[in-house]
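Heads up, one of the protein chains got dropped from this complex, but the rest are sitting where they should.
Lettered A, B, C, D and E in written order, each chain numbered from 1.
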Amino acid sequence: MGVRAPRLAGAALFAALVSLSPLASAQGDMPTTDTGTTAWMLVSTALVLLMVPGLAMFYGGLVRTKNVLGTMMHSFGAMAVMGVLWVVCGYAMAFGPNALGGWTGWNPDFVMLLGIDDSIMPTHVPEYVFAMFQGKFAIITPAILAGAFAERVRFRGYLVLIALWGILVYNPLCHWVWAEGGFLFDKGAIDFAGGTVVHISAGTSGLVCALYLGARRGYPKIAMHPSNLVMTLIGAGLLWVGWFGFNAGSAVSSGLDTARALAVTQAAAAAGALAWIVIEALHHGKATSLGIVSGILAGLVAITPAAGVVQIPGAMILGVAAAIFCYGAILLKNRLGYDDSLDAFGIHGVGGIVGAILLTFFLRPSWVAGQDASWSLGHQLLVQAEGVLVSVGYAGVVTLVLVVLVDRTIGLRVSEPEEMAGLDHSLHGEHGYGLLNPN
Amino acid sequence: MGVRAPRLAGAALFAALVSLSPLASAQGDMPTTDTGTTAWMLVSTALVLLMVPGLAMFYGGLVRTKNVLGTMMHSFGAMAVMGVLWVVCGYAMAFGPNALGGWTGWNPDFVMLLGIDDSIMPTHVPEYVFAMFQGKFAIITPAILAGAFAERVRFRGYLVLIALWGILVYNPLCHWVWAEGGFLFDKGAIDFAGGTVVHISAGTSGLVCALYLGARRGYPKIAMHPSNLVMTLIGAGLLWVGWFGFNAGSAVSSGLDTARALAVTQAAAAAGALAWIVIEALHHGKATSLGIVSGILAGLVAITPAAGVVQIPGAMILGVAAAIFCYGAILLKNRLGYDDSLDAFGIHGVGGIVGAILLTFFLRPSWVAGQDASWSLGHQLLVQAEGVLVSVGYAGVVTLVLVVLVDRTIGLRVSEPEEMAGLDHSLHGEHGYGLLNPN
Amino acid sequence: MGVRAPRLAGAALFAALVSLSPLASAQGDMPTTDTGTTAWMLVSTALVLLMVPGLAMFYGGLVRTKNVLGTMMHSFGAMAVMGVLWVVCGYAMAFGPNALGGWTGWNPDFVMLLGIDDSIMPTHVPEYVFAMFQGKFAIITPAILAGAFAERVRFRGYLVLIALWGILVYNPLCHWVWAEGGFLFDKGAIDFAGGTVVHISAGTSGLVCALYLGARRGYPKIAMHPSNLVMTLIGAGLLWVGWFGFNAGSAVSSGLDTARALAVTQAAAAAGALAWIVIEALHHGKATSLGIVSGILAGLVAITPAAGVVQIPGAMILGVAAAIFCYGAILLKNRLGYDDSLDAFGIHGVGGIVGAILLTFFLRPSWVAGQDASWSLGHQLLVQAEGVLVSVGYAGVVTLVLVVLVDRTIGLRVSEPEEMAGLDHSLHGEHGYGLLNPN
Amino acid sequence: MKMVTAIIEPAKLDKVREALIRAEITRLTVSRVSGHGRQASDPQLYRGMVVVPDLNPKVRLDIACNDEFVEPCIDAICEAAREEDNSLGDGKIFVTHLEEVIRIRTHERGGKAI
Amino acid sequence: MKMVTAIIEPAKLDKVREALIRAEITRLTVSRVSGHGRQASDPQLYRGMVVVPDLNPKVRLDIACNDEFVEPCIDAICEAAREEDNSLGDGKIFVTHLEEVIRIRTHERGGKAI
Partner (left out) sequence: MKMVTAIIEPAKLDKVREALIRAEITRLTVSRVSGHGRQASDPQLYRGMVVVPDLNPKVRLDIACNDEFVEPCIDAICEAAREEDNSLGDGKIFVTHLEEVIRIRTHERGGKAI
C-alpha cells in the first residue's frame, strides 16, 4: 500500500490508531520518537501558521482601505474558530476510522485530542505534532476561501459559515484523500500536500459563495484599488516561506522526501513568478508587483499536490502552466463579470486543478518504477481527474447549501449602507489606518 | 527531583555546570549532541527572536502616529541592550550556582559565555543554544514591560532602566524559578515557559512604572487612536508563531513534551481569541480586530506557565479564563483611570497570574500520578500563589526603586512639549511614515 | 584539509560528487540521512528565504513613496530570476568540479539538479537541501546589490543585469571560496557564511553600478525621505531572524558549530546596534531608529565571514568595529557625493571587509590550535586580504563591463520623466499605498 | 464661479458621488481630512471601551462650478450625505467665490475651464 | 463669515486646539499637508547626516467662523502655535471670505450653520 500511497501519513496514523488505546500507550511496542523528524514537523507547524498572517496581509493589501481589517479578520477568525473546532472534533473526523459509510472518519478518543496524549506515530513523531500540523491546514483553507467574497460579508455569518464548512466539507474531504480508508486515498489519487483538499476545495467553494452572494456594490464599473500593495507583497513573501512547511512538512519526515518537496516547491514558485511577469510584459508591456506575487502563488498552488512526485523540470513546467492558466482564468472572469473579489478560484482553484492533473505527466521515474504492473499513466490521469471532480463537485454542492442556509438565517451579505461605509467601520467599529488622520 | 521539576532545563544545566570546567570540556564523559533536539532549540531561539519585531509591530500599531518609531525602538533597544548584557553577565547570574545567599546565581566562567564554548548539556544540546534561547527571554521581557509607559518616556532613560531592571529583577527571578538551587524551583513551583519570570514580572513592573510616571498628557480625556491596527494584527500573528518557540522550546527537547507544549499553546490561543470576540459581541454587539488579537495574546500568556502540565481541555479553559479576566481588568483600568498605555499589566500581568494559578486545577493526570505521596492540589496551589506573589512583590518593589532612581537622575519622563510633538520627532529626529507627506 | 577548511560544506560536497553518479546513487555506501541535521538545514533554507521579503521591506521603507514597489520588486525579481537560474545552471557552476581552468565549476549532472535526486551528502543531509540553501544565497546577493541603484533603474534591464551577474560574478566567486578546488578555498581563506561571496561582492558591484549610473535626479540637493521607516524596522527584524539561518545554517550541521555560529551572530548584531546608537548619541545627541537597524545590519554583515571561528568577545568587537567603520563610510560617502542610494556598499561592502579582515585577530584558540605548524596570524591576514581583494577586484571589474553592456543595449537607467513620476507608476503601472487616496 | 467645499462622512462618499453625477457634476477633488463638529457620534471600540474620538475622519470634496450649478450641487450633496436618522455629524458645505479657473492643458480660463 | 486657514507645526496641534477651545471655537477641519516656507529648521537625521527636508510636514486647520470670531481665532492660534524661541516655521494664517455655509443635516444656512 505504501507503493500506492503518495503520502504515508494516513496509513501510518491508522496503524497508530489500531494499536493504541489511551491505556495501552505506555507499552513497549510504541514507536520511538525521532527528534529530528519531530523538530521538522514542529517547525512545519509553525511555518504553516505563519501563512495565516501571511494570507491576511496578502488579502488585506488587495482590498479597499475601508475593508482592510474586515478582510484580515477573515484569516484571524479562522485561526480562532477552526483552531478550536479542529481539536474538538476536526481531527476525530478527518483522521478517525471510516464512519457513516466512509463519508467521514470518527474516533471518539480523538475528541479534545485526549486519546493521543502519549501517542507516537510510526513516523516517529508524537501524534500531537501531526494533529497540530494538520490543524493548520484546516485553518488556512477557509481563510483562502474568504478571498472570494471579501468586502461584502458579515463577520458573524462568516464565522458560522466556516464552522459548518469545516465540519461538512473540509473534514470529510480530508478524510477521503489523506486517511487510510478514505476512498480517494485507496484509489491512489496523488495529493501530496493538499491540492484537492485545500486549494481546489477552497477555490470552488469560494466561487460558489461569490456567485450566490453577487458582486460588490459598483463592481465592475467602479475600479477598486488595492489599498496596500506593499503589504500584499510582504504577505506573499511570508506565504512562500510558510509554504515550505506546508509542502515539505507534508512528507512527515526529515529526509530525502522532505528535501525533494522543498526543492520542487522553490522551483515552481520561482518559475511561476517569472512566467507571470513575462506574460504581463508580452500582454501589457509592463511587469507588475501584483503580477509577480500572483505568479508565485500560482506556482506554489500548482506544486502542492505534486510536491512528492515530480522533479525540478516538472515543477518548473507546472509553475509556468499554472501562471498561464491562472492568468487566463482571471481574464475570463473579467469577461464573465462575476466578482471573485481576490481570485480565490482564479488562483487557488485553477492552480490546484492544473497541478493535480498535469502532475501525471511529470512523475518522477523512480516513483513510476515503484508502481505495480497494472499502473498506467492513463489510469493515473483518470484517478487524478476523479479526485478533482469529486472535490469540485462535493465542495461546490455542499457549500451552496451552506451559504444559502447561513444567508437566509443569520445573514451573510452585508447591507448596502454597511458595504458603502466599509466593513471596518460598520462591523468592527475600527479603522485600519489611524495614521491617515492627524491625531 | 525530576519528579518535582516542571522544567528540567535548570537541573540539566546544573549537572553540566558541575561536571564541566572549560578545560574538562573535551573529555569523554561529555554528553553527545542530539542533532534533532539541537535543531529544534536553534529554531526556537529564532522563533522567540521573531517575537521581538512581532511585539514592536503589535505595540507600534497601537500608539499614535507621532510615537510609532519611539515605541518600536523600545523593542529594538531591548535587542541591543539586553542582547549585550545577557552574554556579558546575564547568563552567569541567571544560571550560575547560587550566590549572595541565593539572591542570584553567579558563575564567572559564564561571563562572555567563554566557559561554555565546548559544553554539551545533558539534554544533548550545546549549551550555547540554551544560553541563546534563554537570552531571547531576557530581551522580550523588558520589551513587553515597555508597553505600560509607551508614548511618554525618554529613550536614554529607558535603556538605562531596562539594563538595571535586567540585572536586578529579571536575572534573579529567572534564577529563582528556573535554575537548580533557585528557591522557587526547589519548592516545585510550576512555570513552564515564563508565566512568572516573563509575563507577571513584566506586567507588574510596567504597572509600577505607569503609576509612577503618570498618565500621558490628555489621557483619558483625549481619545488616543491606534495609528495602525493592521500592523498590530500582523504583529499578533508573528507573536503567535514565535510563541511556539517560546513554549515548545522551553521543553528543551524535541519529543512528546515538546509536542504537548505546542498543542496546548495552539489550543489556548484559539480559545482565548474566540472567547474575547464572544465577550465583545455580548458587550457591544461587535467583534473587533484588536479584540481578537488581545484574546490571542491573553490565551498565549495564560498557557505559558502551564504548557507542560495541562491537556487540551485545560488549555482551552485557561485561554477562555484569561480572556475573561483580562477583559475585565482592562475595563477596571478604565474605571480607575490609570494609564497603562498598552495594557502590559492588563494582558501580561493578569493573564500570567490567571495561568499560573488556574493551571493547578487542570494538571495532566499522568503528571499528578508522577508526584510523590505528599503532593496535594492545595499545596501546589499555595506554591503557585507564592510564586506569583514573590514575582509581583519583588518585581514591583525593585522596579519602583529603579524607576524613581532613573527618573530623578538622568530623567525618564519626557517633557510636555516633547510629548506633544511626539517621541519620533523630539527624541529620534525621524518620522515613521514619510509616505504621509508628498515627496 | 578539514583543518584548513573553515566550512566543510564544499569538501563534503566534493566527496559526494566523486562517489556519486546518478546511477550509483542507490548503492549501499551512500551516507545515511540525519534527520536532525536535515531538519535544521531545511529550516535554514526557509530562514534565508525569509531574508528576501525582509530585505524588500528594509529597502522599500527607505525609498520615496513613489518607488516603493519598484524597489521591492528588485528583491522579488531576484527570487524569480535567480530562483530559476540557480537550478538551471547555478548549482552546476558553483559546486561542480573545476572547469575552464578553475574559473568556474561545472557538473552537467547538476543541471536541473537531476543528478542529485537521490544524493545524500557526507554531512548526512540530502544534497537537495544543500543546493536549495545555497540557492537562497544566490537570490539574496543581487537583491542586496540592488540597494545601490534604487530609485533609478529599469526593471527589465535590472533582471538581465542580475541574471548575467549571477552567472559571471556570483557563481565563479562562490566556486572559488566554497567549493573544493576553488582557489581561495584551497588557500584557506576563511569565509564562513559569505562575507566575500555575498556581502563584499554585492557591495562592490553595487558601488560600481551606482558610480556608472550616476546619482538620482536632485541628489544630494533634494532631501529624499524614507517613505516608511516603520517597515524598514520590521524588515531589519526579519533580517536578524533570517540571518540565524544564513550563518548557523552555513555550518551544515546541527551541533556545536551551529550553536557557536548562532551565538556569535546574536552577539555581533546586538553589539553593532548598541554601538551605532552610541555613536549617534555622541555625534548628534539623538539615537535614531534607522541607526539602530543600520547597526544591526553592520554587525550581522561583519560576523558573517567570521561566524565559525570567533568567540563572543570577538563577535562583539567585530560588531562594534563594523558600526564604526560603516558609520564613517557613510559620512564619507556624503562628503564624496556619490549616490549609493541605500548604502549597499556602505553597509555590506564595508561591513564585509571589516569582518573578513578583523576576524583574524579574534580566532578561537581551539581553531588556531588545530592549524598545522606553518600557520601564522600574519599569513592568515594576507590570505584574508587576498580574499577581499580578489572579491572586490573581480566583482568590480566584471560588474562594470556588465552594467555598461546592459545600459547600452536594453537600457538600465530610467528616463528623467520616468524617474520623476516614480518607478511604481512608470514601470509597473501601480501605486504602493492606495490607502493614501480616498477610495 | 464658486468653489463648493463639502465635508462629509467617509461612508457617504460613494452615495454623494453618485448623486453629483446624476446632477451632471463629475469633476471634483477629494481629500481625507479629520474634523470636529457638533457631532459626538462615530464611537469606536478599543478593548471593551467605547471611545469617542476627538477628531473624526471625514472626506472633503472641492467642486468648482459655474454659478448656476451651485444650488443643484448643494442639493445633491445634502440629499445624499444625510443619515436617515438625522444624526449629528452629517457634515457641512462651504461656498467661496472663485476669481479664476485655468485648465492647465489648454490654458482656457473662466467658466468653460471648469 | 470667514474661513480661517492656518498652517501650523504638527507638534503644536494639541496646544492650538486647546487654545481654540478656550476661545470657544470647537468646530474645525484638520488635514495633513507639507509645506515650504522661510523655515530651514526641522532637521531630520538620516544615517549620521542632518537632512533638511524640502517639504516639511505641517497641519492645516480650516475654521469657518462668523466675523466677530475671526480675530479671537487668529489670536488664539498665534498664541499657541508660536515656538518659545521665535524660530522660523511657526506657520501662517490665511483668511478668505465665505459666501455661504450649509449644515447638511438641517439645511440651515448662513451664520447659524457655522
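Operating definition for what follows: contacts are C-beta pairs under 8 Å (C-beta built on N, C-alpha and C of every residue); 3 or more make two chains touch, one makes a residue touch a chain.
What you see is a predicted model; the values in this text were computed from it and never measured.
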Partner chains on view for the chain not depicted: A, B, C, D, E
Omitted-chain contact residue, chosen from A:Thr35, A:Thr204 or A:Ser294: A:Ser294
Positions on chain D where the hidden chain makes contact: 3, 17, 26-31, 62, 64, 96-105, 107, 113
Positions on chain B where the hidden chain makes contact: 437-438
Hidden partner chain, residues of chain A it touches: 222-223, 225-226, 279-280, 283-284, 286, 288, 290-291, 294, 327, 330-331, 334, 343, 346
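Convention: only the chains that are shown with their structure count from here on.
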Chains touching both chain C and chain E, listed by label: A, B, D
Centroid-based (C-alpha) most distant chain relative to chain A: E
Same or different contact residues where chain E meets its copy chain D, judged by the half mark: different
Pair with more cross-chain C-beta pairs in contact, given C-D and B-E: B-E
Separation of chain D from chain E, taking each centre as the mean of its C-alpha atoms, in whole Å: 20
Computed distance of Cα centres, chain D from chain A, in Å: 44
Intercentroid distance (Cα basis), chain C paired with chain A, Å: 33
Sequence positions of chain B contacting 2 or more other chains: 34-37, 39-40, 43, 68, 222, 225-226, 228, 254, 284, 286, 288, 290, 428-433, 436-439
Chain D: positions in contact with at least two other chains: 10, 13, 31-34, 44-45, 53-55
Topology of the chain contact graph, where touching chains are joined (line, ring, star, complete, other): complete
